[in-house]
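Removed from the display is one protein chain of the complex; every other protein chain stays in position.
Let's turn to subunit A:
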Amino acid sequence: MITVERLTRKYGAFTAVDDISFVCQPGRVTGFLGPNGAGKTTTMRVMVGLTPATAGSVTIGGHHYHDIPNPGRHVGVLLDASAQHGGRTGREVLELGALSMGLPKTRVDEMLEMVSLTQAEAKRRIRNYSLGMKQRLGIAHALLGDPSVLILDEPANGLDPAGIRWMRGLLKGYAERGGTVLLSSHLLHEVEQIADEMILIGNGRIVAQGDKKSLLANAATGGVHSFATSLDNEALAAALTAKGVTVTSAGDGLRVDAETVEVGRTALEAGVVLTDLRNGEGGLEDLFLELTAETQRETVA
């Protein structure tokens, strides 16, 4: 539903978005993932016409955003939950949105209920809101016009764990009903739990895209690893090293560059009791850090 074609945005000599193309399909949640300053926000701003593109284009369901009549009814946008007048109440923000989109006032109460903002909270001024409350309000504002496409920039930012779980359910349900969702994040675990499809961006370029499985398959070069803790780590490490497997200590246990089955077999042979053995869940994280390494502010040790 959202089609980005060879999009480039330059600021003088700096290229914020560098010739990127991708598609967000309806019925799916697309995660837009990248470190700070990778170009996620710029791309989303171009999508809704707030930033002009230097080259390339974005269409939503075949239309340029500018050509969509009353766009709030078709595309729900949350780019910055803090970009609201601090002196307005939460309810007033939604009522202004409803007025502008031509919606009945009852819609405001429905949305407040949906994002779990109480009537008392809705009467407070936004300058007294926490970031999490602003995010809820922003999501309510984006959903106000019952759009079929959602564009959310860092929506989980500032939400508490329960709030993140709630949002995950909300967006999954929304996509299951046929909606198109694009959400950005710089936190991998936030996205990998929600997104059906992931687009990894670094330095303004797409470094990888696909679902979690295919991304991991492509990252096979990154190597599988597992974490093991046993009653005798030294003996286990020695046995693994003897097999030519690289072992490093990690916290109370070991980080082993081998699959769990291999570690289990070695422990059995060496007669060491394993107390914990699991897959290196960091597979995707390693991939993410590796792919975006050049753009990271901190080098990965």
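As a working rule, contacts are C-beta pairs under 8 Å (C-beta built on N, C-alpha and C of every residue); 3 or more make two chains touch, one makes a residue touch a chain; residues count from 1.
Methods note: contacts and distances are computed from a predicted model.
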{"item": "Protein name (UniProt record) of the chain left out of view, among \"Glutamyl-tRNA(Gln) amidotransferase subunit A\", \"ABC transporter permease subunit\", \"Transcriptional regulator\" or \"Heme exporter protein C\"", "value": "\"ABC transporter permease subunit\""}
{"item": "Touching residue (missing chain; options A:Asn36, A:Ser57 or A:Asn70)", "value": "A:Asn70"}
{"item": "Residues of subunit A in contact with the chain not shown", "value": "1, 3, 22-23, 25-26, 45, 48-52, 59-63, 65-66, 68-74, 77, 79-80, 82-88, 92, 96-97, 99-102, 141, 148-149, 209-210"}
